[in-house]
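Here the complex is missing a single protein chain, while all its other protein chains stay put.
Here the chain labels run A and B in written order, and each chain numbers its own residues starting at 1.
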Amino acid sequence: MTFFLFNLLNGLQLSMLIFLMAIGLTVIFGLMDILNLAHGAFYMAGAYFGYVVFQGTGSFWIALAVAPLLPLVLGFLLQYFVLQPLIDRGRSAHLDMALLTFGLLFFTIGLIDLIFFETLGLTFMSIDKPAGLGSYVDIGTFYPAYRLFIIAVGLIVALIVWLILERTVVGAVVRAGVDDREMVRAMGVNVYVVFASVFALGCGLAGLAGVIAGAELSINISMGVQILIPTLVVVVLGGLGSVKGCFFGSLIVGMTETLSQAYVPALALFATYLILAAMLIFRPQGFFGRTPKSV
Amino acid sequence: MTQLAVSNISKSFGALRVIDKFDLELAVGERHAVIGPNGAGKTTLFNMISGWIPPDTGRIEVEGLDITGRSPQSVTQAGLARSFQKNTLFDGLTVAESLRLAVQAHSPVRFNFMQPARKFGGLQQRAHEIARQMELESVFHRDVKTLSYGQKRQLEVGLALACSPKILLLDEPAAGTSPAERATLVRLLTTLPDDVTLLLVEHDMDVVFGVCSRITVLNYGRVVASGTPDEVRRDPEVRAAYLGESAGHAGEAGKS
Partner (left out) sequence: MENTKDESWHPLVEGDESRHDPLDEVANADHRKFLITALIGLVVLIALPFMVGDYYVSLLSEILIFGLLVSGVNLLLGYTGLVSLGHASFMGLGAYATAVIAALLGYPVWIAMLASILISLLIAYGVGLLSVRTKGVQFLLITLAFGQMFHAIAEKTRVTGGDDGMTNIPRIDLGFIGLDADHDRVFYFFVLFCFVVAMAILRRIVESPFGRVLVGIRENEKRMLAMGYSTFPYKALAFGISGMLAGLAGSLWVQHSFFVNPHIMTWEMSGEALLMVIIGGSQSFFGPLLGAAFYVLAKDLLSEITEAYLMFFGLIFVLVVAFFHGGLAGFAGKVSERFTRGKSGGEERQ
């Protein structure tokens, strides 16, 4: 029983980490039709910059507060000055931007490799957990406090995102945009600023996930790709553009990965992909996705 | 002889009944228009007849062959080809390549994957014939995206015609065209082969009265009137529902 609880919490912890990634990805896709494959790069940016800040200040909390700002700003610049102008010049948001951001992911991996490994000689790094969260908590089983912290952050972010989307004017604009992009354009809102801000926030959350992961998992060159794939699965499962779907999708993927690893290791590498493939074949619009218009 | 028989088809989206027990019979070679104000259900009707939306009830037959609920491609193979209200063209191809694709769709060579397509001169000849018919000969080798809007509308009709259909469904072929382009279109549509049956949705009354011999008026998914242009023009219900408002709606009718 305690083993099960332990795994359940682990699953929840992974789910929340993936959720922090997926929420940005799915809202960006819903609003702008851009599948931002560079999301993994922003996650890495958060983790590596977090490491730098941590080395400079010695404080986890400062790193946690400061590091997401880098992907946030980069995300804004990327959307406002690169992606949107290209879409306006006739590049398809759907495929060309997926390819472009894919190239950007490769570029970032290479750049980080060049700076941290080839120049500084660093391979596997991590950020120290803050005092008080480095120990174990007795909740029927001894469980790492830091992982409970990750779960809490994920739930809080989910709540905040939900409140913003449901209760604020900006949220209303974004929701309207996900449902009907033309309508937002017609509303006379400065759409490009809204787009870039949402893009930036999504990237900032990816960066936040990066810093948090940097203290639990190791910071290395393949971390971006490792998290990106389950994130993509979540986004498809939940339905591209659906926040509710994103939350439940994260739970499904996080739990599947963790529980299959614990109980049926032989299946662990496939389980998530099997779910994804089945999903795309039988219900390609996702659990909560809108049915695509046929004509 | 009946070419197209639509009997008792209905369609609802949620609580909204878009088409209500619609009937239509077209004789071979008939030129028939469906008119009605915006939201009358014309597009839904077209989508059902051409296989893009399955009707909730009723039956659609082409020369006695039941095509109800078939896929668009299968409906087209049964001899019913359609055009679209919004240009649905091959922007990256030339006019010749586009028309050839349409012709090829109804030729046994469409599954051939080992012989160069350029060896099948018949396809090219037929494509050229259609281009001549649609007055696109001078732009035959031009990229579709470089055509004028009017020429694109002509190609839109041409692609449907190149499928050698028995029944041609044209969805607002004159939408968005200038008066001069419209005149060309009317000329082209009146010279369609006699054995091709034409069903037309159109807002522009010059096109409707210039091309069609029979008209069905649709309002809120129901047939309000059906008959010759004169009969329809005199029908009091039509005047109330549609033509009577046409003064106020003239601008709107032109744009959509």
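Here is the rule we go by: a residue touches a chain if its C-beta (ideal position, glycine included) is under 8 Å from a C-beta of that chain, and two chains touch if they have at least 3 such contacts.
Everything quoted here is computed from the prediction, not taken from an experiment.
The shown chains contacted by the absent chain are A, B, with contact judged over the whole complex.
Per the touch definition above, the residue from B:A5, B:L101 or B:V223 contacting the chain not shown is B:L101.
When the whole complex is considered, the residue among B:Q3, B:T43 or B:T76 that touches the unshown chain is B:T76. Contact with the omitted chain, checked across B:S12, B:N38, B:T57 or B:T88, is made by B:T88. Only one residue in the set A:Q13, A:T108 or A:N220 touches the chain that does not appear here, and it is A:T108.
Although one chain is not drawn, its touching partners on chain A can still be listed: residues 29, 35, 82, 86, 91, 94-96, 98-100, 102-111, 113-114, 117-118, 225, 229, 232-233, 236, 240, 266, 269-270, 273-274, 276-277, 280-281, 284. Contact between chain B and the absent chain runs through residues 50, 65, 71-74, 76-79, 81-82, 84, 88-93, 96-97, 100-102, 104-126, 128, 140-141, 143, 159-160, 162-164, 166.
In this text, only the chains that are shown with their structure count from here on.
The geometric centre of chain A is 47 Å away from that of chain B, both derived from CA atoms.
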